[in-house]
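What you see is the complex with one protein chain gone and the rest in place.
All chains are identified by letter, namely A and B, in their written order; residue positions are counted from 1 within each chain.
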Amino acid sequence: MGSGMTNATPQASTLSGRLTALANPTRFLALADTLVPWFGGLSLAVLAAGFYMAFSAPEDYQQGITVRIMYIHVPFAWLAMFCYSLMAISALGTLVWKHPLADVALKSAAPIGAAFTALALFTGSVWGKPMWGTWWVWDARLTSVFILFLMYLGIIALTRAMDDPGRSARAAAILTLVGFVNIPIIKFSVDWWNTLHQPASVFRLDGPTIHTSLLWPLLICALGFTLLFVTLHLMAMRADIWRRRVVAMRRLSARAAERAAR
Amino acid sequence: MLALFRRELQIGVRTGNGALTGVLFFLAVVAVIPFGVGPDLNLLARLGPAILWIGALLAGLLGLERLFQADREDGSLDLMLLADSRHMMALTVFVKCCAHWTVNVLPLVVVTPLLGLFMNVEPAGILAATATLAVGTPAITFIGAVGAALAVALPRGGLLVSVLVLPLTIPVLIFGVAAARGAVADPDPFLPPFLILAALMLFFAVIGPLAASLALRWGGD
Partner (left out) sequence: MMRLAAEGLGGERGGETVFSGISFTLGEGEALTVTGPNGAGKSTLLRVICGLLPALEGKVQFFGGGEAFPDVASACHYLGHRNAMKAELGVEENLRFWQEFMGEAHLPPFEALEMVGLGDIGHLPFGYLSTGQRRRASIARLLVSYRPVWLLDEPTSGLDKASEAQFADLMGVHLEDGGMIVAATHLPLGLKGAQELRMGEAAG
């Protein structure tokens, strides 16, 4: 309270100095410009390989061709959670370390995360149609992901509702963290409410139960989509920084015009 | 702190608006359900606890956006933030939540038995629904305080508060309804979900005011 931030002099040799250098949006823009094509190309290549492997993998003897949806559904679901965790870390970055890029990261991740969550829900529903005989069942995992989707939309709505970037960033950060704390509770309560779905089959402590011929393409696809997510996120952050600059420049030119008129 | 609680109660009672609107809304929600699902008394008895809970949840969110907005508009919020070293802001928020609950939500709990009769819920179920509401609705207020604090500067934040808060209240709803139904449907237990509900309420009583006070402090303008 009352005590302002002290500006540490950046020293490139120390770790904190290097972090400060990265925090500089201009450096970040330069870095993003070099990284985006590489990550984009890499994600396309990995995804192509993953899809090729996915389609040459054997079909499930029970589920037939529909099992191939798994190769996109599982990565989408993984990214839905990964993105929220990333946002929670960014939220900590905003609130604790006041890192200038953290709120950009949080804000630009939210729509991407919402899109992947929506895709996970959609593919899950398409996958479920032949298995359950209906488009939607209120089973534990679908419901949890659906609530996660609602939380993404809430964060987007909140960031859109405020025009001051600093305040909207802090508000979104608090909401993200409160949501993050609540995710285990929601998961637990929804599980309690309904246990119907097949038990989690990839990430288990006693090792994957899924056959290796299916697992490899799945992991490659997950990696490819994660790379795609990183690319999209970098692009979105870059766009957001540019947007802020445009806003700042418009303000400046309005000021300059006012001064000239005086 | 007692002074704050007393002041909030006085304001709430003198305007008297929030409580009445909340109860009317609760009444309206519960009253339209039979028109939607039909007047079958057996069906209503089965849905009863759920309807009471959903009605109370929605009515409890009503008026939450005013929790800090009124104080922000007249400048009281600034003084409360300045008093942080004497009364921790989270505690101030907690007291405000308690007062809000007493004025606006407690009346909902009080009219629940009456509405339970409309729904043909048997006496044990009515008792259970009232008890779960009494324990569960504070959790809604506490978690709603976060939404109210986040949307405090927004002119029409009411809808946004509901949108932000509703997903987070789902666990409360689940265990509240489960406990209320457990009292009447034989194989289902009453006590375990009820205790989990109480635990949730205590958890939110800590998390909610803390997050809300952070939001108010950093959302200053």
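As a working rule, a residue touches a chain if its C-beta (ideal position, glycine included) is under 8 Å from a C-beta of that chain, and two chains touch if they have at least 3 such contacts.
Please read all numbers here as calculations on a predicted model, not as lab measurements.
Of the listed positions B:L20, B:L41 or B:L82, the one in contact with the omitted chain in the full complex is B:L82. Residues of chain B that touch the chain left out of the display are 2-4, 6-7, 10-11, 14-15, 73-76, 78-87, 220-221.
The rule we apply is simple: only the chains that are shown with their structure count from here on.
Looking at the complex, you find that chain B touches chain A at residues 84-85, 143, 146, 150-151, 153-154, 157, 160, 163-164, 166-168, 170-171, 174-175, 178, 200, 203, 207, 211, 214-215, 218-219, 221. If you check the complex, the residues on chain A that touch chain B are 1, 95, 147, 150-151, 153-154, 157-158, 161-162, 164, 167, 170-171, 174-175, 177-179, 181-182, 185-186, 188-190, 192-193.
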